[in-house]
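The structure appears right after this line, and notes come after that.
Missing here is one protein chain; the remaining ones are kept as they sit in the complex.
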Amino acid sequence: MNVALPPFKERARAALADRTLKLAIDRTTGTAEAKRAAAVAAFPEFDAARARGRAIKDHVIANLGHYLEMFERNATASGAHVHWAVDDAEARAIVTRLCLDAKAKVVTRSKSMLGEEIGLPHALADAGIERVETDLAEHIIQLAGETPSHIIWPAMHRTREQVAELFNASHQPPPEADDPATMVQSARRVLREKFLGADVGISGANFLVADTGATCTVTNEGNAELTTTPPRVHIVTAGIEKIVPSTAHAMALLRILVRSATGGELTQYTTFHCGPKRPGDADGPEEMHIVLVDNGRTKMLAGEFREMLRCIRCGACMNHCVVYRQIGGHAYGGTYPGPMGSVLTPVLDGLAAARDLPNACTMNGRCAEVCPVGIPIPTLLRAWRRRSWRERLEPGALRAGIGLWAQVAYRPALYRLASRIGVRALRAFGRDGWIGSLPLAGGWTAYRDLPRPSGRTFMEQYRDQQKGRK
Amino acid sequence: MSGQPQPTVGLFVTCLVDAIRPQIGFAAIQLLEEAGCRVEVPEAQTCCGQPAFNSGDDRDTARLARQTIAAFEGFDHVVLPSGSCAATMVHGWPELLAGDPDWAARAKAFAAKTHEITSFLVDVLGYAPSGRRLAASATYHDSCSGLRELGVAAQPRALLAHVEALEMRGLPGNDVCCGFGGTFCVKYSDISNAIVTEKAEAIEGTGADLLLAGDLGCLMNMAGKLHRRGAKTRCFHAIEVLAGRADGPAIGEEA
Partner (left out) sequence: MTARDTILNAVLAACPAGDARAVADAAAALLDDPDSSRPPLAAPGLPEAFTLKATALGASVERVANMASVPEAVARYLERHGLVGLSVQPAPALTALDWTGIATHDHLAADEPAALGLALYGIAESGSLVVHSGPDAPILLSFLPLHHIVVLRESTLLPWLEDYAARLEAASVPRNAILITGPSGTTDIEGSYVRGAHGPGFLHIIITGTDDIPE
């Protein structure tokens, strides 16, 4: 997380004030939600497929050491070079060095959230290497100088009118119209030249197949293959949790990943990369490097956030999150936004910097309901809240308030007295049934009225009734 | 129920009903008695502890949980007019006390006999109201905890279907959170406001006379927003309608 960012609440306020942002978010998430619902409805076995997917991920996580070594062995046998990175800095250093060793002037990149997580875009710029983002959305945000606001639709925060402005300023010749089809054609033309002239292509991986040593990428545009095939060197960066035992296990996960992400059954291109160009092959890179990245994952494996390692990065949780749909991805301030990001960002950036994220959730549970691998996101968010409370990161006023309330709530007689006094006091603030403004409850009454209590608590009235009955 | 012993129910009215809308508690007693239960309201109840639980304060939540379990575990059933508080007791408390050798089993047993009221009436008692009539149109919002943690969805609708002349209208996004979220709505009031604004628009869009739901917290949030917006929608807890008490003042109306 960028320490220079304003606090979460300010970021959220700014996002809420941006009506264009809201329009952009609604346009994409609305479609995504409807398409996922249709895909699930058309797949009666979806719940069984989810259970299987979850079991596969749990199996891999429980035997991660075994599978990492198997993957390394098989990838090496295929001719790929396997590198290991403990953290983001080490991962950046490895990739940058590989690019410099290849004397790379131009690097094409196929969208990878792990690349964002380890700060690859900046590292390449710092090394003086031209980086060309080839995924359409990544191309858009590269032109805008932004970071992804969604893990599936990185440019979700931009309306087509805003995309048209960017393309008009940077595409030569500019697109002739601002409808998505015309703009996509314009990007196709501009990027086509770049693909064939790149020295290094960098991609991520949706799966690392242990028993073949292949990496698997799923994309819709075809940019991944155009990124990984022409350059002399192909570099894959992947988190260590991306392992699956075999291709068949990957297939089982693909069925739930794609439906949950875009509502499709498969992406247009499902690609398995296994080593560099073979003797006689018509095309392909001379070298393939795979960088396996930990960056907090072994810490999660050892602790209460292990279940988060099941995440297959489909983005369904954010598409269905009421908070994400109001503030968008950038307000979260981390690499990963939305519910899954609120679990991951404290791991990556530290709880002190990210304590708002697990708290800025209504705990409505819709994210867990749609999660294809059954991650109990609200439970994990609550675990962060628990740690935040234990580490005294919560504001003093809240701690004092909860503490005082608990002292009273633990004493029913005192509680009865306090609530009797409380509701009578509360009544004094309102009229005609409603309270429009209330000291210490500005968060409520700034936006909505508070029903005025009738003046006597239920318990008072109930006791009176009981006396009357006797 | 003849021949069988009358089931005893400990009613946990919830802190919000106690303070803000006692009518819901009386509607609960009426329905439970109509359904053949002997209802008691133990004095030792205060709150399920959600404000502390959702703030990460487990110690205070556990203390409240133990006290409440001790006061209620003698009943055949524990019933609440709130899916949210019931879910805290059914799922939160056993999780919280799982490591406590003296309380883990008690919390589990307690959870097993704790119910949200509409699901208790339908699933456990097989109750259906009779002779109720309300000439109005209404729409129903599914409160999240009840819906997702306790599976409360069909039961309130099945009960409401017995109210004569009541026209139920579908609410677009009926299963989408209203933005209440307990302490969330004051901690992150700007975001909460944006969410409840959309909810209010959806409710107004149905043109229904009444908004019904199963949780007073969500109802206060939505009713408060609707009133601020000048909407005419009247808001009731679903069991007030089921108990034939919707002829009285709605939430925010004075008697």
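Chains: A and B, in written order; residue numbering restarts at 1 for each.
We take it that a contact is a pair of C-beta atoms (placed from the backbone, for glycine too) under 8 Å apart; a residue touches a chain by one contact, two chains touch by 3 or more.
All values reported here derive from a predicted model rather than from experimental measurement.
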| item | value |
| --- | --- |
| Chains shown that the absent chain touches, full complex | A |
| Candidate in contact with the missing chain, chosen from A:C274, A:A354 or A:I375 | A:C274 |
| Among A:T31, A:N168 or A:Q461, residue touching the chain not depicted | A:T31 |
| From A:L5, A:A51 or A:A144, residue that would touch the chain that is not displayed | A:A51 |
| Contact with the hidden chain (one of A:L143, A:L208 or A:L254) | A:L254 |
| Interface residues of chain A (partner: the chain not displayed) | 24, 27-32, 42-45, 48-49, 51-52, 55-56, 59, 61-66, 68-69, 78, 83-86, 90, 134-137, 140, 153-156, 158-160, 163, 180-181, 183-185, 187-188, 191-193, 195-196, 211-214, 220-223, 225-226, 228-230, 240, 245-252, 254-255, 262, 264-278, 280-284, 292, 294, 298-299, 301-302, 306 |
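Just so it is clear, only the chains that are shown with their structure count from here on.
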| item | value |
| --- | --- |
| Complex contact set, residues of chain B against chain A | 13, 15, 17-22, 25-26, 41, 43-47, 49, 51-58, 60, 63-64, 67, 95, 144-145, 148-149, 175-177, 179-182, 184-196, 220-221, 223-225, 227-228, 249, 251-255 |
| Of all residues in chain A, those that touch chain B in their complex | 9, 12-13, 16, 322-323, 326-327, 359-366, 368-369, 379, 382, 384-390, 394, 398, 402-403, 405-406, 408-410, 412, 415-416, 419, 422-423, 426, 432-434, 436, 441-444, 446-454, 456-459, 461-462 |
